[in-house]
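Input: one structure, supplied below.
Every protein chain of the complex appears in place save one, which is left out.
Right, subunit A next:
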Amino acid sequence: MMDVAIEEKTRTFIQVSEIWVPDGDTLIHGGGSYGDLGAFEAASVRESFALGEGLPGKAWAEGSPVVLKEFDGSYFKRTEVATEAGLTAAVAIPVFDGKTLMAVLVVLCGDDDEHVGAIEVWEETDKLLMLKDGYYGAAKHFEWVSRHTHFPIGQGLPGGVWSSDTPMLFRDLGAGYRFIRADSAGKAGLTTGLGLPVPVPDGATFVLTLLSARGTPIARRFEIWDARRQKVGKAGGAVLVDGVCERNGPLWTDENISAPRTAARNQGNIGKVLATGLPVIVSGTPKFTEGYDTMVALPIYGDGDIAHIVAWYV
């Protein structure tokens, strides 16, 4: 077990993460991490959303990720408490198993001027990935560049995820990638990028990217677990195929030297995702979350089962 050293209070890009799960015709609260935003939490746990209602309901109805950057006058249901909590934008990521909605993960951000990072939704249009929408906080130049960028299949983080149908983790976003978006990413201080496919019922291609900056990280630790039957066999479970951690360094292993980490159903947080099929958010118990305050683990479905799990810790 790792040594746990609680970090000083980190300024994070994402301030709230929450899960909404279907219960009949509505989505009900299924857990979350709210930090010290107690009033917003209290309002949220009482909330529920019908199909098309509010942000989670909209992601459900549209069958795609939704970025919302202006609460006032929008369909967002908790505008007042969110504004009081300093939250200004939100992204809803639906988790579909085929045509069945399993959950909606909502992340909320705020205080644009201080927070650098990016949450992007890329959508295939005419065989190119175009930015559907994104939230960038203070990374305005990077936002402008991104809105004028497209990715052919196989290129860059979004194109790589698209072509491989697999989550990918890119390091040193600003270094080495000399094309314009990378240059701008470097200037914005973006370091690590997690890209993941978001399967939706109509088969359209969506790629979500979380681009983390050092000062206001989306996460200090990222993990990608492979749970596909063709990888783990009939025994099931998941195997850690890639990951980086500010404290522990690289999390992958060279199979010639040592076996990778694995998680069986119900074994730890990843095991809980495998067993329940739902996203898991754990916070306030660093011993359970690799020494970090909060962990978000998100399943990605394929072929009728969980194919991958991505987890981020901050």
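Structural remarks
Quick note on the criterion: contacts are C-beta pairs under 8 Å (C-beta built on N, C-alpha and C of every residue); 3 or more make two chains touch, one makes a residue touch a chain; residues count from 1.
In the analysis below, contacts and distances are computed from a predicted model.
Of the names listed as "ABC transporter permease", "von Willebrand factor type A domain protein", "(Fe-S)-binding protein" or "Nitrite reductase large subunit NirB", the one that matches the UniProt record for the absent chain is "Nitrite reductase large subunit NirB". Checked against the full complex, the candidates A:61, A:81, A:130 or A:275 give a single residue touching the omitted chain, namely A:275. For the chain missing from the display, the contacting residue among A:52, A:98 or A:152 is A:152, taking the whole complex into account. Remark: the residues of subunit A touching the chain excluded from display are 1-2, 4, 152-156, 159-160, 163-166, 168-172, 176-180, 229-236, 242, 244, 249-250, 252, 254-256, 261-272, 275, 285-288, 290, 303.
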